[in-house]
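In what follows, a single structure is set out as C-alpha cells and then discussed.
Removed: one protein chain of the complex. Kept in place: all other protein chains.
By letter and in written order, the chains are A and B; residue numbering begins at 1 in each of them.
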Amino acid sequence: MNEPANKAATSAALRSFEASWRARPADGLAAMRGEAMQRFLALGLPTPRDESWRYTNLRAMAAMSFIDAPRIANGAVTAAPGESWIAGAGMSAIRILNGYPQLGAGADSGLAHVAVRSLRAVAESEPKVIAERHTAAAESEEGRWTLLNRALFVDGLHLRITGRVAGPILIVHAANCPDGSHAVHSRLIVETGPGAAATIIEHHLGAGGGTLLANRATEIDLAPGASIEHYRVFSGDERTTQFDSVDVRHGADSRCRQFTVVLGGALVRTDLRAHLGGIGAQHDSYALLAGRGARQIDCVNTIVHAAPRTTSNQTARAIGAGSSRVVFNSKVIVERGAAGAQSQQSSRGLLLSPNAELDTRPQLQIHEDDVKCAHGATTGRLDPDMLFYLLSRGIERSAAQSLLIYAFLDDVLTGIASMPTRRAIEDALVEELPDADLLRSFR
Amino acid sequence: MSSKSQDVEALLSQKYRHGFVTDIESDSLPPGLDEGVVTAISRIKQEPQFLLDWRLKAFRHWLTMREPAWATVRYTPIDYQDISYYSAPRAPADAPKSLEEVDPKLLATYEKLGIPLHERARLAGVAVDAVFDSVSVATTFKEKLAKAGVIFCSFSEAVRNHPELIERYLGTVVPAGDNFFAALNSAVFSDGSFVYVPAGVRCPMELSTYFRINAAKTGQFERTLIIAAEGASVSYLEGCTAPMRDENQLHAAVVELVALDDAKIKYSTVQNWYPGDENGVGGIFNFVTKRGECRGRNSKISWTQVETGSAITWKYPSCVLKGENSVGEFYSVAVANNHQQADTGTKMIHIGRNTKSTIVAKGISAGHASNTYRGQVKILPSASGARNFTQCDSLLMGKLCSAHTFPYVEVRNPGAVVEHEASTSKIGEDQLFYCLQRGVSAEDAVNMIVSGFCKSVFKELPMEFAVEAQNLLSVSLEGAVG
Partner (left out) sequence: MNLNTGKQVLTISNLCATVAGKDILKGVDLEIRAGEVHAIMGPNGSGKSTLAQVLAGREDYEVTAGSVSFDGVDMLALRPEERARAGFFLGFQYPVEIPGVNNAYLLKAALNAKRKAANLPEVDAYEFLALIKAKMKFMQMDESFLSRGVNEGFSGGEKKRNEILQMLILEPKLAVLDETDSGLDIDALKVVAAGVNSLRGGEHAIILITHYQRLLDYIEPDRVHVFAGGRIQKSGDKSLALELEDRGYDWVRGDRVA
C-alpha cells in the first residue's frame, strides 16, 4: 500500500539537485545552504500522499536531471527571448535572466525610495541579512521547494523600499537556456520601511528552447503601515515548470494586495503564505487561473491570522479547458488570540471541457472564537440562462461564450489597480479566447 | 464578556447524565487478535464457511494496513492485542423470543436511560432491535414487519436465516479492505442489525436500534446492513448512550446501505456515547464507517446525525450515487465540548447522470474541544447534470476550542454545478444580549440560539428523535455561554 518515501538516492531529480548544491561556493551562506539541502533531501519530492500535493503528481519530473541554467553576464545577450508584454510607460523594469539580475553598473534603479541590489552582492557584503532570515515556508513541509531555493539560489534581487514609490517596478524573469533540462533558483527579498508603498510586478516568461524548472521564492516584509501591491504573472511555454512561492509577513496596519495570474506554463505551482502578525493588518489575494491544453495549475494559499483585528480576503477564478487541471487550495488559519479576525473567500471555477478537472479546497482552521469567516466556492459551467440571453440578442454562440468567460474573470480583473497592468493582462487573456475582436470591443 | 465566560466554564462542567455500569456477567474471549480469534468468533456464531473466509481475508488485509493519521484527532495509540473481540451477555441457551425472556437487568438499563423499551415501542409504534454489547437480545414488532415482508433482525440471525442475502450484499458498499477500521470490523464484527425491505414495500414503521457499549475492555464492532429493494422505503433510527468508564473504549462499526431503483433509505443517528470527563479522561473512540450506495435509478439515501458524545468521533457517512437521478443527503450536527474531538463529514461520489446531493453540516465547539468538518464532493466524468450544494457552519463557544473545515471539491464534468458555503463565527453577542434583556436566562438563550443554528438539520430527524436530539444538545452544552 505505502510507497516508500522518496529518498535522496531514489530519483534522478534529487541527485541532480544534490550535485548542484555541491557546486555552490563555500561562502558565508554555506551553512544555511547545507542545512536547507539536508532538510529538503529528507523530505524528498512530494507525492500525492502529501496533503498539499494531493492533485499534482511529480513522478515524471523525478526521473529528470536538471543542471543549473548558465550565467549570462550583464549585456552579454542582446536578443533574449520573450520580452515582457506588461512593460509600459511609467514602469521601471529590471530583467532577471536565468536567475541573474541585469543591473546597471551602479546598481541603482534610478527610482526614488528604492534601493536595488543583487542578492549576490548582499551575500558577499552582509551574508547575515540572508542567512538569518526565517520564513514560514521554510519551516513547513509544504515549503520544501523554498528549502531547495534556499539551498541552491545563486542570485536574485534585494529591494529596500523606504517611501512611496511612483509607478510600478516591473521585474521580468526571463530564461535563455539551450536544449536540455535547466533549473533556475532565484530569490527576491523585499524589505519595507514604515509607511512605504510600492507596486511590484513579477512577470515570468518561458525558457525558449529547453525544459525549464523555475524554482522561485519571493519574500516580502511589511513594516508597520507599509503597503505593497504584488503581482506575479506567468506566461511561460509548455516546457516550463514553475514552483513559485511568495511569503508575506505583515507588520501592524500593513496592507498587501497580491495577484497571481497564470496564463502559461506546463505546470505552475504557486504558493502564497501571508502571515498577518501585526494588529490591524490586511491581506487581499486574487488568483486568476487559466487552465488550457494540458496545463496543470496548483494554487495554494495559506493565510495565517496571528494578531487581533486582522483581515483577509481571497478572490479566485479558475477556468478548466482542454485537458487541464486547476487546483485552488486555500487554508485560512486563525490562531488563538487573533480576536476580531475577519476572513472572506470567494472562489469560483468554470469547467469548459469534459477532459479538464477543477479541484477546490476552501479550508478553515479556527482556534479563536471572536472571528467572522465566510467562504463560498462554486464550480460549474457557463450559466445556461446567461448564454441564452446573449444568443437571443443575436450574439454568436462562440462569442457569447467568450464574453461570459471574460465576465467570469471580472472580479479579479477589476481588482487590478495598476491600469497598464490590467490592460496588458486583459489583452493577453483576450488572445486566449475565441472572438478576440468582439471581446476587445467590449472593453 | 469575561464574567460570562466564567459562567460558561461552570455550566460546561455538567456531568454525563447517562453514566453507569450495568452488572451483567459476560462470556468473553480473552484479549488478543489473531486468525484463531477470528475463526473462534465465526465458530461461536456458527457461521457458514463463506463468512469465515471473508473475515479471514479481511483480517489478513488489515495486517498490512496502517492506522490512519490524517484526521485532526489525537489519542494514545490503541493496543489491538489488549482488546477482547467477543463478549455475549449471559442468557438462556437460545435467544429470547419475547421481552419476557430478556434479562430483567438489561431492561432496567433501558429504564435508567429513560428509554422504556416496551412502552416506547408500544406508544411510538417503533420496533426496537436492542443490541446489548454484541448480541441482539430483544426484537419486537417482528410480526407486523413480517406481514409487510420486511426482514428486521440481528445480523447473526440474518446470517442463519438469510445467508443468500448476506452473501450477496455484505461488503458490496464498504469492501472488507476499505480502510483500517472497516477491515478490522470485517474480521471481527460481532453482531448488528439487518434490514431487508422487499420491492414495492414501504416499511410500516420506523426501525430503531439502541446500541450500548458495556463490558469492560470490549471493543464493539457492529455491522449493519440495510437493503431497500426496488421501490421500497425505510427509515432507520440509531441511538446510542454509554456507561461511564475511565478507560477508553474502541468502537469501530460499519454500516452499509443499498438502495435499488426508486428505493429510499433514511438513516438517522443520535450519538451520545460517553465523551470522557471534563479533564478528557475516558470516553469512547468512535471510528465508524458508514456508506450508502444509491445503486438504482431515482434512489435516495439520506443520512441525518446528531453527534454529541464520544471522546473521539471519526465518521463520514457517505453516498455513492451510481443510479441515474439518485439523491444523496447528509445533515449533521456535531457538538464537541470539554476535551472532545470530532472529525466528521461526508463523501458524495457522483457517478450517475443527474445525481444530486445536499450537505448541511453544523459544528459547535466549546471548552477545549476540537470540531472538524471533512467532506469530499467528487463529480466523475460520467455524472452529467450532477448538482451539489454544501453548507457547513461552525459556532465557537469559548476561547480554547477550535473549529476546522476541510472540504475537497473535485469536479470532472463540465455539466455539473457544485456550490460550497462555509462560515465560522462565535455565538452572536447581540442575539444573546437581546435575549438577556428580554429576561431569558443565559442558558436558555444559548439553547435557543444553538437550536436555531441547528434547525435545518433537526427538521430532517423523525419527530420522536428530534425531541431527544434537542434535549441532548442542551445537556451537552449546558453552561456553554460564550
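Note that in this section a contact is a pair of C-beta atoms (placed from the backbone, for glycine too) under 8 Å apart; a residue touches a chain by one contact, two chains touch by 3 or more.
Keep in mind that this is a model prediction, so the values were computed, not measured.
Among the chains on display, the ones the left-out chain touches in the entire complex are A.
Screening A:D237, A:D383 or A:E426 for touch with the missing chain picks out A:D383. Contact with the chain not shown here comes from a single listed residue; of A:M91, A:L111, A:A407 or A:A428, that residue is A:A407. Those residues of chain A that touch the chain absent from the view are 383, 385-386, 388-397, 399-400, 403-404, 406-411, 438, 441-442.
The working rule: only the chains that are shown with their structure count from here on.
One inter-chain figure worth recording: chain A and chain B are separated by 43 Å, centre to centre, where each centre is the mean of the chain's CA atoms. Chain A makes touch with chain B in their complex at residues 1-2, 51, 320, 336, 349, 351-354, 356-381. Against chain A, the residues of chain B that register as touching in their complex are 64-66, 70, 381, 394, 396-426, 482.
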